[in-house]
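A protein chain is absent from this complex, but the other protein chains hold their places.
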Amino acid sequence: MEAFGDEFGEGSDERRWNAPEMWDVQPGWMSEEDLASTRGRVPMLYVEALPVRVDAGGRVTSVGLLLRGSATTGRITRSLVSGRVLHGEQLRDALMRNLEKDLGPTAFPVLPTTTIPAAIAEYFPWPTGRFHDPRQHAVALAFVVPVTGECHPRQDALEISWVSPEEAVSEGFAEELEGGRSSLLRQLLHHVGAI
Amino acid sequence: MEAFGDEFGEGSDERRWNAPEMWDVQPGWMSEEDLASTRGRVPMLYVEALPVRVDAGGRVTSVGLLLRGSATTGRITRSLVSGRVLHGEQLRDALMRNLEKDLGPTAFPVLPTTTIPAAIAEYFPWPTGRFHDPRQHAVALAFVVPVTGECHPRQDALEISWVSPEEAVSEGFAEELEGGRSSLLRQLLHHVGAI
Amino acid sequence: MEAFGDEFGEGSDERRWNAPEMWDVQPGWMSEEDLASTRGRVPMLYVEALPVRVDAGGRVTSVGLLLRGSATTGRITRSLVSGRVLHGEQLRDALMRNLEKDLGPTAFPVLPTTTIPAAIAEYFPWPTGRFHDPRQHAVALAFVVPVTGECHPRQDALEISWVSPEEAVSEGFAEELEGGRSSLLRQLLHHVGAI
Partner (left out) sequence: MEAFGDEFGEGSDERRWNAPEMWDVQPGWMSEEDLASTRGRVPMLYVEALPVRVDAGGRVTSVGLLLRGSATTGRITRSLVSGRVLHGEQLRDALMRNLEKDLGPTAFPVLPTTTIPAAIAEYFPWPTGRFHDPRQHAVALAFVVPVTGECHPRQDALEISWVSPEEAVSEGFAEELEGGRSSLLRQLLHHVGAI
């Protein structure tokens, strides 16, 4: 089980992206060994999404936070939707794949029209700076994503809880967000004018 | 008939915004005379929206341009959805009101989660600079807005035509956009990665 | 003395903007009476700027907050640089004029390359919503502006104090910011990754 909750499982739709049929695309999947060595060499590109419910005018009315078990700390933690961008995969497809993975097949995310992110989070393995990921140097493009339909987390996310923006940034919740994501959550909620 | 196509008609839903009931809110409506004198004193705040169709990943697949008669030039011109922000009205409500006015009641606009615009357009009455509006100094916050449902223009818009992003920025169309809006259209389509 | 601290004094450089010489531009200046009646009819367009000091990499190291007397409450309050956009004036010129007015002639603001704001603040005269201005409905485009040189506030600003981003958002300071600007300040500091 992974704190970041993002690895690419067998049987995933690896071919959704736009590589021409005849192109010898490298599979996104890597062995644990290859992944570990790659993580020591280059920054890993991630997408993160804050699932929200919105009213007819696009105002954020509630915020979905995932409850997740952390392999790193053993604690139960809260998290955003988060995952690695695979080789050959478009950012929009990485977002959709990770939203589906974490929210289930009956959730309908409404992606923004632009891939310019609402926030950039730089995670470093050393415990200095705003964001921290003990496993790696990762750079995440973060988005606020309205979701309609029913959310049923799968994989390692145990549950999704919907709370008001105010509750989401309250002290109790902030402590349960890992790696500096309480700051990211605040930034995203400010960006949409919800706090 | 107005080139900018935005005035607030009788019977519009003036009270949608959030003024408390007991508040003696100034009506958004003004006499022609008051409007004219106000236009000579302060910049007028506008919202503009580019209606688009998107695929499941949020990619823009087609662009809706309004066909409109111009009081200024007598020519038939193409236009974005555009209108004034009324006194006491929230930006999101101004966007929704103008989208409904121009696309009809069976169109369902999906507003962005943030009111930070994709572009800012500064119109001046003198014919210098990037944008021009012979009537006034106006500052417009411009957004790309996905629309589902059926669009049936009302009021002074004669028709909406849906074209590909490439066609929208082709030379024939660009000439039919007034006041420098072909530049605004390009900026918005670049912003969403459609051209 | 004005809470918003923005009115256009006599002798200001009214003609900096780009109206051609021969154009009969309306003066930005209005009588108190005209200003009051205009404020009751349309939203007023403002620019706001958070002055910051940055290091060579563009990281915000300190934040400049103005100490100002408030005509509304009689209290001493903290404030951002803020002012009305005049008729015929470009946004960049409005920003520069208000920065000069509040920081003095020996401060050198470095304006961003884009006029797309870092935040939008909608002030309403009724005390609901995120931002409040008892005088008017105002919409402000807000920017983070690095400043070099010496800052010597003039006009109604009594003093500028430079504090760390953390201190700026601490509880003591937040209480001294009017009209919801502590939320705006946080949004701007999140936008630049300083908190």
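Each chain gets a letter, A, B and C, in the order it is written, and its residues are counted from 1.
Please note the rule applied: contacts are C-beta pairs under 8 Å (C-beta built on N, C-alpha and C of every residue); 3 or more make two chains touch, one makes a residue touch a chain.
Every value quoted in this text rests on a predicted model; they were computed, and no experiment measured them.
When the full complex is examined, the chain removed from view is found to touch A, B, C. Within the set C:Leu103, C:Val144, C:Leu177 or C:Ile195, the residue that contacts the chain not displayed is C:Val144. Check C:Thr114, C:Thr128 or C:Ser170 against the missing chain and you find that the one touching it is C:Thr114. By the touch rule set out above, chain C reaches the unshown chain at residues 52, 54, 56-60, 90, 92-93, 95-96, 110-116, 118, 144, 146, 191-193. Those residues of chain A that touch the chain absent from the view are 18-20, 23, 25-26, 30, 34, 38, 40-45, 84-91, 115-120, 122, 124, 126, 128-129, 137, 139, 141. Remark: the residues of chain B touching the chain excluded from display are 119-120, 130, 183, 186-187, 190-191, 193, 195.
Methods note: only the chains that are shown with their structure count from here on.
Pairwise, the chains sharing the most contacting C-beta pairs are B-C. Shared residue numbers account for over half of those found at the interface formed by chain A and chain B, and the copies are therefore classed as meeting with the same residues. Centroids built from CA atoms put chain C at 36 Å from chain A. Centroids of chain A and chain B (each the mean of its C-alpha atoms) stand 34 Å apart.
Multi-chain contact residues of chain A (touching two or more other chains) are listed as 191, 193.
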